[in-house]
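Comments concern the structure below.
What you see is the complex with one protein chain gone and the rest in place.
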Amino acid sequence: MVISPIHYIFVPLVAAFAIPLLSKINKELPRIIPGIVMFYNIIISFVLMQEVNEVGYISEVIAGWEAPWGINLVITPFSGFLVSLISVLGFLIWLYGFRFKKVIDAGELRSYNILQMMMITGAIGIIITGDIFNMFVFLEIVAITAISLTSFYRGRDGAEAGFKYLLIGGFASALILLAILILYTQVGTLNMAEIAERMHTVPQGIKATILLLFIVGFGIEAELFPLNGWAPDAYSQAPGPTSSAFAGIVVKAGVYGLIRIIFTLFDVDGAYDFLITAGLITMIIAEASALRQTNLKRMLAYSSIGQMGLALIAFGIGTKEAVFGAMFLLFNHAVIKSLLFMTGSILIYNSKDKTINSLSGIAKKLPFISILFAIGAFAIVGLPPFSGFWSKLYVLTAAADENMILLIAAILAVSVVEIVYYFRVVGKLYFPDKESNIEVYRPKFNAMIAMGVLGVVILVIGFYPDLITGYLHNAADILLDKASYIRFVLNADLPIQ
Amino acid sequence: MQEQFNEIFTKYHEIITIGVYGTSIALMLIGLYAVLTKKNLVKMVIGLSIVDAGIHLLFVGIGYIQNGTAPIFSPGNENAGDRMVDPVPQALVLTAIIIGFAITAVALSLIIRLYKHHNTAKIDQIKYLKW
Partner (left out) sequence: MKKVFIIILLAVIGYSLADTFVDIPFGENRIGEIESGETVAGYYLSNTVEKSKVANVITAIVVNYRGLDTLGEVTVLFLATTGLASILYRRKEEEEDAQRLSLPSSRIMRTGARVLFPTIVLLGIYVFIHGHLTPGGGFQGGTIVATGFLLMLISYKGFNTDHNIMVWIESLAGLSFVGIGIWGLLSGNTFLENSTNVGVLNSLISGGLIPVIYIVVGFKVAVELTGILDILLKIKPKK
């Protein structure tokens, strides 16, 4: 059996269906199996990425029906890059949560591991599928698992955050369904490549309705303002590893869905301006809200929304350089925010009431965690020599090339706000108001490794950004080259050079 | 029989159109109204289900073709391929219904949890987290 994109889907599925049975044999198996699956994902990514580098695209048909008759899975350099990122992050998140403290009971352990694994699989599915309705199905897999994980803890706030997410998520799924329906009546197909090919025959008015429905639907998963009401609650109530997965993986899938819809299906000028405007509003409001937060995880959540706003702005500028910057930003955000949520979860686990103030002076007790949190904080605000600096720089230069002075001013102003609130936390960690003598819970060795790896990645990319920029430039070129995507999917025998 | 049907269909086409599309759009709006105004969590979930029902109805309505039969090649219908209704929306609505059901089930379980903690299902007595 040759490794192909479908392995991303069926291996986790086998594991998920088998875990309830295997947990009868050994209580530890539900904990270990997701790790094996995640590790296998990394292997698949490694093999497929080499193939993509050679041929440009990989398309796999399901059930023997060529596109557009059946569903196909497509790996382009862009989606391959995101999927590899998600695979590696998924493995690290599993490693981090392996001896996760609050999950004790066998039944809870089983549910938690199945849900967490399938959430990551759903996100991968959104990215690799080439069929619009299939994308919807995977989106729902992500939504259901994310809702269940949000209300995983048995406190009252978890259920409330979950319910909020569910109402918004259910509404989003209804809108996407409606959009798919209207789209189907117009083009008579569900394959994204063929839809893109026939899009020019759709009347303007209907096109605008469909686009609006899609943007609202996917905007909820991509945390677009004002559809992101669920995000801060969900992030702060979910278990630590799940918050990292939300920031590093689920949001990426949402943004990818949005970008795919706009770049591949609808190539209308208004959409780009819309992305810039929506991104700008999202970014400004989120960062302003982050400044007011006292709860650490909520602050990180708002910061995450703000970063997604910036990524959407960069995609909205639409030039090759900007798209490249946006991809770099997505990469950095995934790595850095996961690290911040991992370290942040441990920090607030040791605080009395989850607030920033109660973290005062914790750096003395948890030096390793604190230094990693500081690295993450410096990286995300874009200080050199950390990796976040480069992505912000590329986005800014791309905006400068297009003479968008106001945009640059806004991004810089927001960066100052970011610096203020992140430095406030780091300051609290290292310079306490008063000495405190709390007993701390020290993370286990496996969690240390997971966080350490992410910290090292931030530093290495910070010093040698060339390691990935070359690849990302290529990916950006191909994302913007809609025609070759269509040609490739509909005639899979022609290799694209 | 067939001709009579055709005649009626063409004659009252507008009314039938309004009947099918109007019902589904009305269902969506009613559901949305319930989600937005009702204070009881169960009623909100019912509203969400009504929105879903409206969209599912729309799916089936869109797939209909004048004079069409069910897309099944049962005995006696083997050569009716060119006058069958669109099968794709019907296949999609199956998936959509199941997904709607899954969301409703999770919603109800969350309501049970919230009810246990607060002893009420009224949203204005539950809001602890900021929106």
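Every chain is named by a letter (A and B) in the order it is written, and numbering of its residues begins at 1.
In this text, a residue touches a chain if its C-beta (ideal position, glycine included) is under 8 Å from a C-beta of that chain, and two chains touch if they have at least 3 such contacts.
All figures in this text were calculated on a predicted structure; none of them were measured in a lab.
Undergrad: I'm checking contacts with the chain that's been left out. Which of A:125, A:232 or A:344 qualifies?
TA: Of all options in A:125, A:232 or A:344, contact with the hidden chain holds for A:125.
Undergrad: Applying the definition given at the start, please give the residues of subunit A touching the unseen chain.
TA: Subunit A touches the chain not shown through residues 1, 4, 6, 9-10, 13-14, 16-18, 20-21, 60-65, 68-71, 105, 107-108, 111-112, 114-115, 118, 125, 129, 131, 133-134, 137-138, 140-141, 144-145, 147-148, 151-152, 154, 159, 162, 182, 185-186, 188-191, 203, 205-206, 209.
Undergrad: Pick out the residues on subunit B that sit against the missing chain.
TA: 9, 13, 16-17, 20-22, 25-26, 28-29, 32-33, 36-37, 61-62, 64-66, 70-75, 78, 81-82, 84, 86-88, 90-91, 94-95, 97-99, 101-103, 105-106, 108-110, 112-113, 116
What we mean here is this: only the chains that are shown with their structure count from here on.
Undergrad: Can you compute the centre-to-centre distance for subunit A and subunit B, using the mean CA position of each chain? Integer Å is fine.
TA: 31
Undergrad: Tell me, which parts of subunit A touch subunit B in their complex?
TA: Against subunit B, subunit A makes touches at 133, 137, 140, 143-144, 147-148, 151, 154, 156-157, 159-164, 166-167, 169-171, 173-174, 177-178, 180-181, 184-185, 190, 229, 232-233, 237.
Undergrad: Which positions of subunit B touch subunit A when the two form their complex?
TA: 28, 35, 41, 44, 48, 51-52, 55, 58-59, 62, 88-89, 92, 95-96, 99-100, 102-103, 106-107, 110-111, 113-114, 117-118, 126-131
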